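Here the complex is missing one protein chain, while the rest keep their positions.
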Amino acid sequence: MYPTDYKYTREHEWVKVEGDVGVIGITFHAQQALGDIVYVELPKVGTQAVQGKTIGAVESVKAVSDIYSPVSGEVIEVNEALAETPELLNRDPHGAAWLAKIRLSAPEELEKLLDAEQYQALVAEES
Amino acid sequence: MRLLPKSDEERRRMLQALGLESVEELFAQIPQELRLKEPLRLGPGLSEFEVLEFMRSVGRRNMVGQPCFLGAGAYFHYRPAVVDALVSRGEFLTAYTPYQAEISQGLLTAIFEFQTMICQLTGMDAANASMYDGSTAMAEAALMARRITGREHVVVAASVHPEYRQVLRTYAHNQAIRVREAPYDPETGRLDTARAATLLDGNTAALIVQSPNFFGVVETLEEAAEAAHAAGALLVHVFSEAAALALLKPCAQADIVAGELQSFALPPSYGGPYAGVIATRERFVRQLPGRLAGQTTDTRGQRAFCLTLATREQHIRREKATSNICTNQALVALMATIFMALYGKQGLRELAEQNLAKAHYLADRLERRFSGPFFNEFVARANGRSPEAINRELAVSGIIGGLPLGRFYPELADSMLLCATEMSRREDMDRLVEIFRVGGRA
Partner (left out) sequence: MRRKVRSHIVQDEPLLFELSTPGKRGCQLPRLDVPAVDPAAALGEGSVREGIEGFPEVSEVEVVRHFTRLSTWNYAIDLGMYPLGSCTMKYNPRANEEAARTEGLLWAHPYQPEEQVQGCLEIMARLEQALAEITGMDAVCLQPAAGAHGELTGILLIRALLESKGNPRRKILIPDSAHGTNPATAAIAGYEVENIRSNARGMIDLEAFPSLVNEDVAALMITNPNTLGVFEVNIARIAEILHSKGALLYMDGANMNALVGWTRPGEAGVDVLHLNLHKTFSTPHGGGGPGSGPVAVKKELEPFLPVPRLKQVDGQWRWDYDRPQSIGRVRAFYGNFGVLVRALAYIMACGAEGLRAATVDAVLNANYVRKALEPYYELPHKEPSMHECVFSDRRQARHGVRTMDIAKRLIDYGFHPYTVAFPLIVPGAMMIEPTESESLRELELFVEAMIAIAREAEENPELVRAAPHSTRTSRVDEAAAARKPVLRWRPES
C-alpha cells in the first residue's frame, strides 16, 4: 500500500526524493478520510516551503484539510492537472496525483520523517 | 396556549413515560439559584384579534399612504400581488436553508434562477444567493477584494450611500483596513476620478463606487475602473437602486458588483428586511462569501441543484472562512426573483424608463444641485429655505418630502434628495413643486 521508498509525515503527506528534488503528495489514507476531493489549492511556483508549515489545502464537499510541507525548499513545479481533475487524488494519490516538486534546501530534515512501516503503524493506530 | 398542540392529559402521559412527577423536574439541571423566581413582566397572552388590533393601532401612528418622495436606499415601487401570494406558500415561507437537496429542489431551483438573473443584470459570471442587505454586501465585497489582492486598504467614493460607508468603517476598523474617501465633483456630483487616482496606491485593494450614486447621479464607471486597475486595485460597483440596472450598461471592467435588491418587490418596511447580493467574475468565485447554488445531477441522471463550494463557509472553515455569514435573505431573494420574472426583459426596461421620465419631470421644475446625468433621484436646492422647513410644509399638505442632506453632507445643508418612481403621480409632483417654490399655506 505505502511505497517503501517514500517518507511520510504524521499529517499524512509523503515525499519521494529524486536527486535534490522532493516530490510531495498526500497519502492514500488522507484521501480516503476526506472522501471525494473536489478542489486542490496548490502553492505558487517560487514559494519557499517550510517543513511542517501549510503550503496548500485539499477540499472535499464538506471538509477542508491543510497540506503541510514534508520538506523545506523552493517550489519548482506544481501538478497543474489537479486543477482540472481533483478526483485524481482519489484515484492515484501516490502517483499521478503528486502535488508539487520542491528543491530541497535542508535534506537532513528527511531524517525526521516516518518510513513506510512506521507510517503504516500510525494509520493502523488512528483507524 | 393556542400555539401548543398538546392536551394536559397528553403532557401527563409523556411525563409519566419519562418517570417524572412534574414539569419542574425537566429543568432539574438548572441550578436553583439561577431559576426564575417570579413570572416575566410581559403580561398575559393575547388573542390573535388583540395582537392585530394593536399592530393596526400602532400603524396608524405612522404617516403612511401619502405620496412619498424619499429614496436614498429604500424605494417605493409597486409590488405585484403575485409576489406575496407565492412567498406566503408554506413550502417557501416555513422551509429551512436547503442543505438537504432532495427535499429542497424548489428553493434551490429558484436560487439558481436568482443567481442567473443577477448575472444577466450585472454582466457578471457568478452571483451569490444573497446577503443581508446592500450595506453589508458592500463591506463584504471590500473584504473579498482584500483576499483577492492581498492588499490592505480601500478607497471609497464619498458619493456612496453614507450609511453603507459607515458599515464599511465598522467592518474595516477591526481588521486594520484603512478606508479613504474620494471626494465628489461639486459641479457634477460624480466621483472626482482624478482625485481618487491620487489616493490609490500599491496597497489599495479596491476602489468602491456606487452608480447611480447617493445623489442619484450616474457615475463614469469605466473611468473609475481604469484608475483602479492602473493601480492594481479592483473596481467594486455598488448599487442601491436595482431598477437602474435595467437601463444602464453594466461596467465591462468591474471586478465585483455589490448591491441592494429592495427595489424588486420589497416594501420599504422601515428599513428591512431587504436583500443584498454580490456578483463577480468567474476567477474570483472561490472568494465569494455567502451561499451558492450549483447545478449537478442526481443518481438517476436528472438535473438537480445543491448548495455548493460550501468549504468557503463558516460551518466548515470556521475561523478561516471567507465570512461569518450564515443565513442569507432567501425569502427576500425569492421575492426579487418572482418580481424579475413577472416584469421580464421588456417590463423591467419599461419600469426603468418610467422612473427616468418621472424623475426628470420633477427635476425639470426644480433647481438641481448637480449637473451629472441621473436616474430616478436627484439633489434639489431648497430655494433659500431650509429643506426641513419645506418638508414640514409638505407634510401639512399630506406629502412626504425628500431627504435633507445636511446630516450626511454639511456642505449640502441647503439641499434635499428627491426620488420619483413609477408610483409618483404627476399631480402630486406638481403639488410638491408648488410648495417647494412658494411655500405652503403659511
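Structure notes:
Letters A and B name the chains as they come in the text, with residue numbers starting at 1 for each one.
One rule holds in what follows: a contact is a pair of C-beta atoms (placed from the backbone, for glycine too) under 8 Å apart; a residue touches a chain by one contact, two chains touch by 3 or more.
All values derive from a computational prediction rather than experimental measurement.
The hidden chain makes contact, of the residues B:A242, B:L403 or B:I435, with B:L403.
Within the full complex, the residue among B:E187, B:D201, B:E353 or B:E434 touching the omitted chain is B:E353. One chain is missing from the display, and on chain A it is touched by residues 36, 38-39, 59-62, 86-87.
In this section, only the chains that are shown with their structure count from here on.
Between the CA-based centres of chain A and chain B the separation comes to 44 Å, rounded to the whole angstrom. Residues 286, 310-311, 316-317, 320 of chain B touch chain A in their complex. Per the touch definition, chain A reaches chain B in the complex via residues 39, 59-64.
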